[in-house]
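Structure incoming, see below.
A single protein chain has been removed from this complex, and every other one stays in its place.
We just call them A and B in the order they show up, numbering each chain from 1.
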Amino acid sequence: MGPLQLEGFASVVLDAADLRATREFYSLLFGSDRGQWREHGRRVTFVGGDQSVEFVRHPRPRTLAHAGQHVGYRIPRAEIGRVADSLAASGFEVNRWHEDHPSERDTTPYAKDPSGNIVELVPSDHAGTLIDHYYVPVEDIEHAELFYLNALRGQLDTYFGYSTADVSQAHRWSEGKDSAAPWTRNAYVSFRTHEPNPTPAAQVFTRFGEGYVGVTLTGQRLPEPPEEFLKYTPRLVFRSSHAPHEVASYLASVRISPVSLRYDGGRIRFRREGRDIFLRDRSGNFFQIACAG
Amino acid sequence: METAAPANGYRTTRQLEKAKELPQASDALPQYGGHGYVPGSRQEEGFVDRISHLVLGVGSLDRSEHFYNDVMGMDIVGRGLMAEQRPHAVLRMNTGCMLVLVEDKNVVPRRLGTNAVHHAFTMTPNQYRRLLEKVKEHEIDVWVDRAQYLAEGEFNVNFRDPDDHALEVCCDAPEASEVILPNVGTIDCGPADSFKVGDVKLFKEADVFLVRVKEGFLAMSRWCTHMNGRIIWNREHWRFQCPYHHATFDRCGNATGGQPDIDALRLYPVNFSPEGHALVDTSQVIHRACFEPQQASKPPKVAVTA
Partner (left out) sequence: MANIEGLNHTGRSVPDVRTGEQFYVDVLGAHHCNTISSATEDVRAGRGAPHPCNTVAGYLFVLFPHQDDIPLPESPRGEDGSRIGFSVSRQRFDDVVARARDLELPFEGPVQHPEHGPFGESLYFTDPGGNFMEVCWRRDEEVAYNPLVSKK
């Protein structure tokens, strides 16, 4: 096969403590005419067009919300105010923040679903697609960049956090003059000056088809599931037109590492289950590749 | 490394104390270039061949020439040796690197708006010891910015020259790359069957991590194979990490990132007592490039009860 190509997002799989409450929340978010709900055992899935959002019942949902993990859902531009108001009226806290991807420079509404998963309402003229972007925190941005660009072969969209202009934005944020989402800025005390050092979170945005994955260097601790775990939640499901054996042989051949290693390092660990491939980045963000039959 | 803070700014006791620490007397040439990278390790033919010189603007040529000769230990080559209209002096270091001082009425040590501009020099342990005597003699304010990032045998000091140029001197002494032995003989780590596969336990008295992997037991030295930094077990990421220069190692001790081309963590032999205790013999060090299954010691199948 040629280089791996992931055509876009098929779905996201999230934890939910209470499936009924989850369904109510997302029904407010998506409305009634964008798709339909399916229930199967400890899961409920909202299917809209060729994408879906699946919720797995879990008593202690793993959300990584403390580090800013979130999903940006497309909401018809004309309806975004009404949807945000209806979430607020139902008792959900709605915040308005902006982020650093070029399409997110204006503030948009954010809410937490009943399990604590962060949801971003992305105003869109193409709301036939549910998932606009998927945003993950990582603990090593150099390694992550290699994973998303060189292993998953996402197309580089843009970087943030590496320039004077970006650092200036963080200073404005620290003065209360900028409404950046909290996970995009840090102000830890500098080991050098012993004073808070306002810093933009380094971010890499990579495009997969119509959607993009935002990867951010987090200042929060990210307890990872053990490295043996390859299938877990939350996870993003990519769609690929390659056959599973092609994707598997590609992944088996990939080696990524920011530095040269003496052993056979930089391997991508993955597991194949039927038509699906399960894998993770080094920070414990989980992915699935739904391959062609 | 980041040395933009004012010389008279707040310094922790650790930053001030660390600046007084001395390497053991030695004329050994530096093995590292500081901060973990190995200069000269990648010398493919590029645009340029080698570092040649640093040019600094100075307010008084006499004053600065004296500072770089007397305090920094450079040899004076002479004045007026460059195609430069203004008064200037050339000084030389042992590797042939030159320092050119150019007299200027308005010296700007760091352009307004720049960040972390500094220049670092390399010294042998004896040169470094002499430098610290000189800075004391001249009552120069010295500190160590990166106090918490210095491994054993890695010495560093920050200060300013008479024109406020930010300087750093690095000395990576032989202690940085010596194999450190714990000198505690054989240690009893308790019953082998109390370790599950995947367990990692630190025995501080020996600076040893005992790890049980599926192939058996590994007793790994806590000293990083890059420079002598004590690694820590980073529980949330299931790996070992050196807090000094970012080297990371997996549970089998393989180097997984942070520093290029370094060996796996060093091992000590693990034996088992008749009672089924894991015994680590810290008198023998086993060097290895990477993990191989036969390095792990298999515990006895059935623990013998007394």
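In this text, contacts are C-beta pairs under 8 Å (C-beta built on N, C-alpha and C of every residue); 3 or more make two chains touch, one makes a residue touch a chain.
No experiment lies behind these values; they were computed from the predicted model shown.
Asks: List the neighbours, among the chains on screen, of the chain that has been left out.
Replies: Result: the unshown chain touches A, B.
Asks: For the chain left out of this view, which of B:His118, B:Lys201, B:Arg230 or B:Arg288 touches it?
Replies: Residue touching the chain left out of view: B:His118.
Asks: Can you list where subunit A touches the absent chain?
Replies: Residues 139-142, 159, 161-168, 186-193, 196-197, 199-202, 217-222, 258-259 of subunit A touch the chain that is not shown.
Asks: Can you name the residues of subunit B that touch the chain not displayed here?
Replies: Considering the whole complex, subunit B reaches the absent chain at 1-3, 28-35, 37-57, 72-75, 77-78, 80-83, 90, 92-98, 100, 102, 104, 107-124, 127, 130-131, 148, 165, 168-170, 177, 241, 243, 246, 258-260.
In this section, only the chains that are shown with their structure count from here on.
Asks: Between subunit A and subunit B, what is the gap in Å from one C-alpha centre to the other?
Replies: Whole-Å distance between the two chain centres: 37.
Asks: Given the complex with subunit A, which residues does subunit B contribute to the contact?
Replies: Residue positions touching the partner: 2, 5, 9-10, 12, 145-146, 148, 198, 236-238, 250, 254-264, 289-291.
Asks: Looking at the complex, which residues from subunit A come into contact with subunit B?
Replies: Checking each residue of subunit A against subunit B gives 139-140, 143, 191-194, 221-224, 226-227, 257-265, 283.
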